[in-house]
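What you see is part of a larger complex, with each chain still in position.
Lettered A and B in written order, each chain numbered from 1.
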């Protein structure tokens, strides 16, 4: 199969479904990762062009770990809104990847870029294959009740490596949350979440998803690895 | 009463509430059908202008069966996004129809055109009468729990005839779903859905709806026929 994971910002995908993508890749499926924005707000000191370049390179390297191709629609961070340009670019992205499955944000996520990304992946017929659709959860999992779990125990180190590529974001997150959470280590949090979902489904590490309807259709078999 | 049914694409209305509209028309109410887009993506071979023309003519003929007037905002299929133009056109549409009741997509539908259509029908005061609001379900009914049902048994043949006007869409749908569903006949599916909702409310054929708040108001009597 062709798998297309679409997030709003570089690092969304790795945090939320990096293990599942690693598993797909390991099984021989073709994996694409894409972001609608280039994450150019993710620095308090660097110029926007520079941090965008860094973050896209980090996303490219994370994708490379599992042999995936990274694509970026290059919209400005926190500035993704619905217009003809984003619709056309999304359709073209889907046509390029010819996905059997799209994995993206949940449409009731809290961030406007996340939410719009989720909503525009479902034109009625973007390409010959109408892709299936799964929603991943946000980094902290708030308000998300998974209906399917993927056991990522055997690819846990790969997921960690993928997340670890996002050094600029890790630095930024650590700085932001220092006051409230103290010396929270961002990657520790990713591990806690994977362990938590693992407890719920009886394995060491897991990721949670909801299968979604696309063009009225869900399928009577398991699509997730 | 004046009834305005608004769908995103030609055929959405007939599939989802054609029977209810037929019943309203039979009772002497004035019915308008409208689509925000012209459905110009609905062909794999025809130029966009040509398929748009065909689909609008199909919608016009479906409306004519029940003596309804068809109106089209003529936006490009899969390209309906929120901006001043669509807001103004929607307000003007509502002003033209002076509806007592608007029937449209549910706001948590899976397609971005459907969703936006649903959301922009509720400006605070589009015209002197603030219309009531009902949501119809999508063609496959996924994730929709009706709170009201309309018995369409006596207008079932009329609904079928209205759906049957959409020959170009029937051909397109059949082609798309051939691989997965085999020789699925699109109109058979419409009948199964109407029968299913009928079973739930104790009649032969039915359509399901949710009454929605508009300008904070629902009414303490039945509006649906």
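By definition in this document, a contact is a pair of C-beta atoms (placed from the backbone, for glycine too) under 8 Å apart; a residue touches a chain by one contact, two chains touch by 3 or more.
What you are looking at is a predicted structure, and each value in this text was computed from that prediction instead of being measured.
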Total identical subunits in the assembly as filed, 2 in place: 6
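By definition in this document, only the chains that are shown with their structure count from here on.
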Mean-CA-position distance for subunit B and subunit A (Å): 34
Touching residues on subunit B, where the partner in the complex is subunit A: 9, 41, 76-79, 81-83, 108, 110-112, 115-116, 138-140, 142-143, 176, 180
Touching residues (chain side subunit A, partner subunit B) in the complex: 82-84, 86-88, 91, 107, 119-120, 122-125, 130, 212-219
